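Dropping a structure here in structure tokens format, bear with me for questions.
Note that one protein chain is taken out, while the other chains of the complex remain in position.
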Amino acid sequence: MKPLVLEKEQAGHWLKGLCNNFDIFAPLPTDKGYSDWQKWDGGDLFDVAKGVPKSSIKTFFFPQPEVLFQFNARASAPDAFRLREPKCQDKPRILFGVRPCDARSVVLNSMPYEEDPYFQKRIQETFIVGFLCREGCSTCFCKWTGGSPTGTEGMDVAAIDLGQVLYVEILSDKGKRLVGNGFFRSPTKDEETEAKDFVEKAKGQALDQDVASILRSKGLMHLYDAPFWNSVSEPCINCGTCTFLCPTCYCFDIQDETLRGKGRRIRYWDSCMFPLFTQHASGHNPRGDKLKRVRNRFMHKLKYFPDRFGPISCVGCGRCVRDCPVNIDIRQVLRSLLEI
Amino acid sequence: MSSVNERITQEIQSIAASMLESGQVAAFLGYSQGTLPGTMQPFVARDVEDAKKFSWNSFCVINLANYLPALLRSLEPPRRRGEPPPEGPLPKVGVLATGCWSRNMVVQIQENQIERQRAVIVGISSRGMVSRRKLEAAVGYREITHIEEQDNSLLVRGDGFEETINRWDVVRDNCQTCVHPDPVIYDKLIGSLSGDRKIPDRFRQVEEIEALSVDDRWQWFQNEISSCIRCYACRNACPLCYCPTCFVDDSRPQWVGKSIDPVDTALFHILRAYHCAGRCTDCGSCESVCPMGIRMRLFTKKLQKDVLELYGFEPGLDPDAPLPLSTYKMDDPEEFILTHIKKGDKK
Partner (left out) sequence: MRFDASEEVTMNPYLPYSAVIDDIFVETEDGNLKTFRIVLENEEDRRNWTHRPGQFAMLSIAGKGEIPIGIASSPTEKGHLLFTVNRAGVVTTALHKMNVGDPIGVRGPLGNGFPVDSELKGKNIVIIAGGFAFTTLRATLIYMLEHRGDYENITVIYGARTPGMLLYKDELKQWQERDDLNVYITVDREAPGWDGLVGFVPTIAGQVKPSPENAAALICGPPIMIKFTMPPLEEVGWRNDQVYLSLENRMKCAIGICGHCNVGPVYVCKDGPVFTRAEVQRLPVEF
């Protein structure tokens, strides 16, 4: 489809028109100084800060928690303890202002979740309006992971902020459904040139190595037995900050909860950094040491996942780099793995 | 670099090197430079060469006492659970300690988490650590790409800006209200002691919340924790949290739900704070590491104030003073256990 242009002053009207059928979320400022995903209340949207918001968009596809089933937990009821799939009441969602790294994370997570009906349903019901990056933060490293500041993987609509207008490309049938109302026009020649310039400049030089294929070609145990894991993991405090902020950490636990006769089976975020993640009922723990857990997180992202699916399970958003309490920096680990 | 920090860095490096070289310690626990401006990484040196990586500045925000028990254990010869340690002296660890860190080591000694003689404590009187969040706020949340620390100021640079920030203005709340900056126990001292400080309104933040109505207080609490993602960084950065299985992880019985239901999150934070009552030294680790900017330090600060008022006790100052909440005395205050209703005061 041909690119379109939306005058920024029309954008609010366009989105308000979509509010009847969609819930719209965007990275909005919080009282804590960072921006984070919040439901849009009709305010000014176009101050999408550079870089990524605090949380990733995985919460929209992999909510904390996802109710897998509901059941009647009163033993006397005729349908006692029968699992029922919950009826989802949520409206379809628009995520507005998604950065290329976060959009790409959905594509990567879809690989292990290919046959997961809950995840796939949420993908179908979530519309991603991406914003390409003019400039990154010092912690951004999307190119190393196979992405790009101007990548559009995973987006339904890709927007380029040209100052007065948004230059918009429609990338999927879902995207078409969003721009179907008359706020858009065709771009002028100048706008086309400007958009091209934006992409050329922002994209920059291509990386001269294919990180994923280099890592795939290295021996599993060669990387696993690398000498640096102890020093990498030594400062780790075993919290879940990296895994919970990470857009491509997707591990979960499943648990049943009952309260006053109502029961539900939920899945919720779990972290391979937690010792209990792998602990058997017998007490035996295959990854009882911090070193093994830290190594597993990086090996999963940078070796196990690419061995299985191709790309590395990291989009270079830099959240873990910024917010790790003890500054364990995945960029350094990646470099070490490439070098060894 | 600040001349103060430079001096301390050099002394740490040389003390650690000589302790490692002489074999006095098997490992030395300090800080090395992080990869981002304003971040430091806890670092363990095991040989003289490693000791060159030690560094010191105003961003050493994690309490090093947190690492001490596990590091000491890792140096013991392997043994089965419950088996007594081998005869003879076990390897020692050198460790840096400011006022609050040393007080936490005192608590660890009192609670049998570490043995005093195995920690060679190198004391440093704290000038207060800087809050990265305050610093970010001071430059309007623009991305900081470079920080140069002077003795009393921070030169902060980013894309298109350069600002000089007064250091004390961005020092963490807990450090600004700290009255015991000097190490309480130490075997060696870097620099000199600066003496206890007088802070007339050290509990001001707590008092402001206490002044709210019950409903408003609850509202404040719920709002404060609403962004919690249950990553447990606060718990794991805390030297007091060493239970082999934390109550939030227990499955038999399961005390707390696992997702981010507000009730579960509230229960976690309330219980975490109460577990620290009478033991917390207000080191600020919990708050410094929270990725979501939750000020959970205020919960423990409130309990610190209560323990001070009820027992006249501040933890970690005296290795011989019993911990008030794990010691029973006939004349312990108990009014706070009773509710208004039980006392017949039907409000």
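Going by the order they are written in, the chains are A and B; count residues from 1 in each one.
Basically, a contact is a pair of C-beta atoms (placed from the backbone, for glycine too) under 8 Å apart; a residue touches a chain by one contact, two chains touch by 3 or more.
The structure presented is a predicted model; accordingly, all values stated were derived computationally and were not measured.
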item: From A:D102, A:D116 or A:E169, residue that would touch the chain that is not displayed; value: A:D116
item: Omitted-chain contact residue, chosen from A:E85, A:E135 or A:D210; value: A:E85
item: Sole residue of A:A212, A:M299, A:V315 or A:I328 that reaches the chain not shown, by the stated touch rule; value: A:M299
item: Among A:A73, A:V107, A:V199 or A:L338, residue touching the chain not depicted; value: A:A73
item: Touch list for subunit A against the chain that is not drawn; value: 68-69, 71, 73, 80-83, 85, 92, 112-113, 115-118, 120-121, 124-125, 220-221, 224, 250-256, 258, 263, 265, 267, 270, 272, 277-282, 286-287, 292, 296, 299-300, 303-304, 307-308
item: Touch residues of subunit B, complete complex, unshown partner; value: 251-252
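Just so we're on the same page, only the chains that are shown with their structure count from here on.
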item: Length of the line joining the C-alpha centres of subunit A and subunit B, rounded to whole Å; value: 32
item: In the complex, subunit A residues that touch subunit B; value: 30, 32-34, 36, 50-51, 54-55, 64-65, 135, 137-139, 234-235, 237-241, 243-245, 253, 255, 257, 266, 268-269, 271, 274, 276, 321-323, 325-329, 331-332
item: For the subunit B and subunit A complex, residues of the former touching the latter; value: 34-36, 39-44, 62, 66-67, 133, 136-137, 141, 143, 145, 159, 227, 229-233, 235-237, 245, 249, 257-260, 288-289, 291-293
